[in-house]
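One structure is given below, encoded as structure tokens.
Complex shown without one protein chain; remaining protein chains in place.
By letter and in written order, the chains are A and B; residue numbering begins at 1 in each of them.
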Amino acid sequence: MEISTMQTIETLGTVAFSISGSFAAMQRRLDPFGVLIIAFVTSIGGGTVRDLLIGDTPVAWMRDVNYCLLILLTSLATIFFKTHIKKFKVTLFLFDSAGLGLFTMLGIQKGIMFGLSPGICVALGTITGCFGGVIRDTFLNTIPLIFRKEIYATACILGGILYFTLKHFNIKEDVANISVIAFIFVFRIVVVKYKLTLPKFGY
Amino acid sequence: MEISTMQTIETLGTVAFSISGSFAAMQRRLDPFGVLIIAFVTSIGGGTVRDLLIGDTPVAWMRDVNYCLLILLTSLATIFFKTHIKKFKVTLFLFDSAGLGLFTMLGIQKGIMFGLSPGICVALGTITGCFGGVIRDTFLNTIPLIFRKEIYATACILGGILYFTLKHFNIKEDVANISVIAFIFVFRIVVVKYKLTLPKFGY
Partner (left out) sequence: MEISTMQTIETLGTVAFSISGSFAAMQRRLDPFGVLIIAFVTSIGGGTVRDLLIGDTPVAWMRDVNYCLLILLTSLATIFFKTHIKKFKVTLFLFDSAGLGLFTMLGIQKGIMFGLSPGICVALGTITGCFGGVIRDTFLNTIPLIFRKEIYATACILGGILYFTLKHFNIKEDVANISVIAFIFVFRIVVVKYKLTLPKFGY
């Protein structure tokens, strides 16, 4: 996979997470500033936690102001066109799932770059993909969605395991990357479409 | 602005945030230890998040035990004299606003010191000024105030923009610093006094 392809999908993922964060904040009736902040933490939360844990500081978004501008513009657009975008919930969900796949893949790659073991790389990928949503929900004062309804992180973990399985069989890097992103993308859609969940505990 | 002046106002800001944190914790009926912890995170939260994001570790308060002592003493004093201090709500609010201004200015200066771009420096300043309150409210299990009622962070952002505008016109460093601190101080007081807010979303 070429660098430019990665950047394109990362940009789409950032846009999607920014939209999802904006919606979550507006549903809680925050003011526009609060909406921007929530959009921001949803988009950069995962990568920031990842960079802090491995000590790659200043964290990514501080080194490239373009991501901040992208999030700002996306969030403002979501606020102004909110009625219109609501009709595209499916589009939003697809972008969000694509972002999840790519951010997970990026996190895994960064872990490998820092010489961490495969299990930790999968954890890093999962953190990169999911933690933006965890911080968003914590700030919005709800039990993070990730712990309740969706098999969100499970997709990241299985995707990570798939990646190292593919590498074990000497699959080409590009093919492995695309396969993992596609797997997480499809897995999440199937899970949400058929409302699959892990069993809950009844006390 | 001389170093000693900066330290004086920083000390006042730390004291003010410590008092505000103590009050917030006592209103939620925490025990004295909880009050101390909340006072502590309110005072050092912003600077800690800033130092973590730019990788300036060990974080500031770990390198100077005097800040911890100052927070401890302020918080204990607030607990013991709580009836008395309640009458000085205006004084507290003024100190809190001054602290907001200075901590924002310090965050911006630290960003410049680390060679970050102006937009990121403004973000760092805002984080330094506001994040103590965000962590406090998250621990106290409420939607952080910053996302709901006050145009708190807006003051920091506008102050940051003012700073780089002044520097663009070659205003002296000292004058720029004092202007920004004064602007944030006055802006916040005016906003709270006239109950100005950003528009909310009605769903």
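The rule we apply is simple: a contact is a pair of C-beta atoms (placed from the backbone, for glycine too) under 8 Å apart; a residue touches a chain by one contact, two chains touch by 3 or more.
Please read these numbers as outputs of a predicted model, since none were measured by experiment.
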item: Hidden partner chain, touching residue among B:Thr138, B:Thr165 or B:Ser179; value: B:Thr138
item: Hidden-chain contact residue, picked from the options A:Leu12, A:Leu53, A:Ile112 or A:Val192; value: A:Leu53
item: Those residues of chain B which, in the complete complex, touch the missing chain; value: 25-35, 37-38, 48, 52, 55, 57-59, 61-63, 65, 68-69, 138-141
item: Missing-chain contacts mapped onto chain A; value: 52-55, 114, 116-117, 119-120, 123-124, 134, 138, 141-144, 146-148, 151, 153-154, 197-203
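We take it that only the chains that are shown with their structure count from here on.
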item: Separation of chain A from chain B, taking each centre as the mean of its C-alpha atoms, in whole Å; value: 30
